[in-house]
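Of the protein chains in this complex, all but one are displayed in their positions.
Chains here go by letter, A and B, matching the order in which they are written, and residues are numbered from 1 within each.
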Amino acid sequence: MILQAVLNGILFGGVYVCIGIGFSLVWGVMNIINLAHGSFIMLGAYITYTLFTYLKIDPFLTLPVSMIALYLIGYASQKYLLNYIIRASIFITLTFTFGLQILIANLALLLWTADFKSVSPAYSGEGIVLGGLVLPYIRCAIFIVALILTYLFYLLMARTKTGKAINATALNLEGAKTVGVDVAEIYARTMGISAALGGAAGALISPIMTINPFIGGSLVGKAFVVAILGGLGGTMGSFAGGMALGLAEQVGSFFFSSAYQEAIGFIVLVIVLIFRPQGIVGKRFY
Amino acid sequence: MIKLRDKTYKIILLIALLVFALLPYFTSGFWTRLVTSIFLYAILAQGLNIIAGFTGYAAFGNMIFFGLGGYTVGILMVKAGIPFFPSLVAAGVVGIIAAISVGMPLLRLKGHYFALASLGAAEGLRQIMDNLTGLCGGAMGLTLPQMAGKPAQVNLSFYYLIFILLLVFFAATYLISKNRVGYALKAIKANEEAADAMGINTTLYKIVAWAISGIFTAVAGGIYAYWFTFIEPATVFDVMIVVKLFVILLLGGVGTVMGPLYGAFIFEGISEIVWSRFLNLHMGILGIIVILIVFFIPNGLIDMVRRGFRVRAILDTIREEKV
Partner (left out) sequence: MIGESILRGMNVSKYFGALKALEDIHFEVYRGEILGIIGPNGAGKTTLLSVINGTLPITHGRIFFKEREITGLRPFRVAELGISRTFQIVKPFPGMTTLENAAIGALFGKTPEKKMSRAMEKAREMIGRVALKGKENVLVEKLNVSERKRLELARALTQDPEILLLDEVMAGLTPREIEDIMAVIQEVNRRGTTIMVIEHVMKAIMGISKRIIVLHHGQKIAEGTPDQITENRQVIAAYLGERYSRRLEEMSHAGN
């Protein structure tokens, strides 16, 4: 019944927040739409899969590994590649990140084959039932971890020196340069953080989604919707966006056939873009 | 350094025109089909060029017109028994109507928002088409009637059909680039606010640009449908088509008239090499190629040739774009 749909929406929402938060960060700070973000998530999932399958380590414990690995990948991509084309037109940056995405997907294909993989820890199917509502353990755990990560991200942006530098750079590039911020380095760290969050998202979705090298595309699509719905400024924005998407999908498929789910999603997206492009929270910048 | 002077250039073009006009008569069916395919991509790229290259609106969802054109021809021929040419004209009309309908809400968005909203529209339509099994076979696709005649004859017909359309569309693009409309579009791309203040009705021109893009793309889609005799939403609404078009434009020169044609040839050449040697890695190679192109020759290979392949020019471009 509908309450279950709402509950599922909230739990799913947590995942979406994770998927979208890194993407929004890069878009908001550097005005880059990183189509490779989906591949970052995909890699995070594969890392978790590999550690789970070969070393039998629980997915939630290997999350930090995914995060660190992806931080390095993101940092390097920005520092040695993206920083060099960052002021070019959208044509170029979009096409570039698309190229990057298919390159990473192909590498994943080589390393892990196209077979669908999954991560199924022992507690997979179980959950608790509270007053008629089903609360699967995994989804609850994912939700809680997502919340923790979001809070940590908020602290990072608001309290640390790097976070403040990122904010400054986002608000005023020239100004930040003038006061001595090493913008290239900050951009690299921003992408690193974004990728790390993507990696975390990948680790989190691995127990609930089948993994293959090509999930990057639909994942970045979701990230985009989260970014638009929530607005590009702020942790709160991404949080609102993720929750909104989760709820909209779950409650939506309650009323409409899931066959048209994506079409409806996109129509809603276009409507939001036209009438409230600044998103639900609508604040510019962190 | 190679400097192509106007007269030499015109002579080369004329020779090329003659060669292509007579191509099917001195090559095998394989080459004829290959060049037909290149011309098709060139038309699609030119369509994208008008809205993205000239006007600056990166329509990542431009394949929406390709699919609509293909399905218009398919549905009219299969369900209503209408012959090919009238159906093709209808496809063009559908292209215009679609561009205007989607353009009115979406063209007021800027930059990335527009790019991805147009992608969203295309994806949404794809999903809807996937579900319309009654009308057009849904996700299982639609099979069109075959053109009557021997394979060699059919190849010839399609080759010349596409060749003539290529000439018509490219000539149209050339005319546009040289007159008021072309300048209006370039002004919009260069600085939309200033263009508006100078008296350019930006909304109107943007929609006109996308409508032109729509016709080119939809007609190409209609021909594609009849040529391959089978279409399905997954292929004709595939975003990879547009990605390839962006690469073609980057290779040949964004916002130039002949760029789409050169780019299509170069891209096809690279594809052939890559496909035959690196089947497994072809996506990865495409990715690397995209990255290299974007890095080193964002103005296209032709521009590079014109500038004489100077390393200095490459480095200058990179320095301008660096953070």
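By our rule, a residue touches a chain if its C-beta (ideal position, glycine included) is under 8 Å from a C-beta of that chain, and two chains touch if they have at least 3 such contacts.
Nothing here was measured: the structure is a model prediction, and the numbers come from that model.
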Chains still shown that are in contact with the chain withheld from the display: B
Touching residue (missing chain; options B:A121, B:L161, B:A187 or B:A264): B:A187
From B:I200, B:I223, B:V243 or B:V274, residue that would touch the chain that is not displayed: B:I200
Missing-partner contacts on chain B, residue numbers: 178-180, 183-184, 186-187, 189-191, 193-202, 255
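We adopt the following convention: only the chains that are shown with their structure count from here on.
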Distance from the mean Cα position of chain B to that of chain A, given in whole angstrom: 32
Contacting residues of chain A [partner chain B, same complex]: 27, 31, 33, 81, 83-92, 94-96, 98-107, 109-110, 183-184, 187, 217, 221, 224, 228, 259-260, 262-263, 265-267, 269-270, 273-274, 277
Footprint of chain A on chain B - complex, ascending: 52, 56, 58, 60, 105-106, 108-109, 111-113, 115-117, 120-121, 123-125, 127-128, 130-131, 239, 243, 246-247, 249-250, 254, 280-281, 283-284, 286-291, 294-295, 298, 318, 320-323
